[in-house]
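Left out: one protein chain. Kept in place: all the others.
Showing chain A:
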């Protein structure tokens, strides 16, 4: 419980930094430490495990669009960084929308806590991506008709996609970020 609180506070701190940034955009220090993402992944796994055990009051009212999580390393490496970032940012936005929709139909208090945590983590990841000098993402008008998306009809499927997306494409993007590569070199 304490660890979750600490993680939430950390995410909140990032949000506060984002909101209170000065008028003139100053280059943010890139966050290249993947231990933060590892924490988010573990929390997403906990949410998926909890959702699998849910029987009532934990269903989506309607199908939601979720990003595709499939990663073929050869295909992934063929894409450029911008395309990768666009794909990841779109997926994060889709997950935020889907989790928000699930939150409205969730009645279980514990599962609501997991969903809130997942939502905060997605915002934090977005902030981290911003520190890595990725272009600002402009969300589309609606989720319908987007390419590279799947449809999820259950909460368990949604959280499974959420977990796989974080472990896959998000992590690959952060791991291979140019800003982090410059720091290492």
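By our rule, a contact is a pair of C-beta atoms (placed from the backbone, for glycine too) under 8 Å apart; a residue touches a chain by one contact, two chains touch by 3 or more; residues count from 1.
The rule is simple: contacts and distances are computed from a predicted model.
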For the chain omitted from this view, which of "RALBP1 associated Eps domain containing 2", "Erythropoietin receptor", "Alpha-1,3-glucosyltransferase" or "Centromere protein S" is its UniProt protein name?
-> "Erythropoietin receptor"
Among A:71, A:101, A:127 or A:146, choose the residue that contacts the chain missing from this document, as touch is defined above.
-> A:71
Just one of A:41, A:64 or A:92 touches the chain that is missing; which is it?
-> A:41
At which residues does chain A meet the chain that is not included here?
-> 34, 38, 41-42, 68-74, 150, 160, 164-165, 167-169, 171-172, 175-176
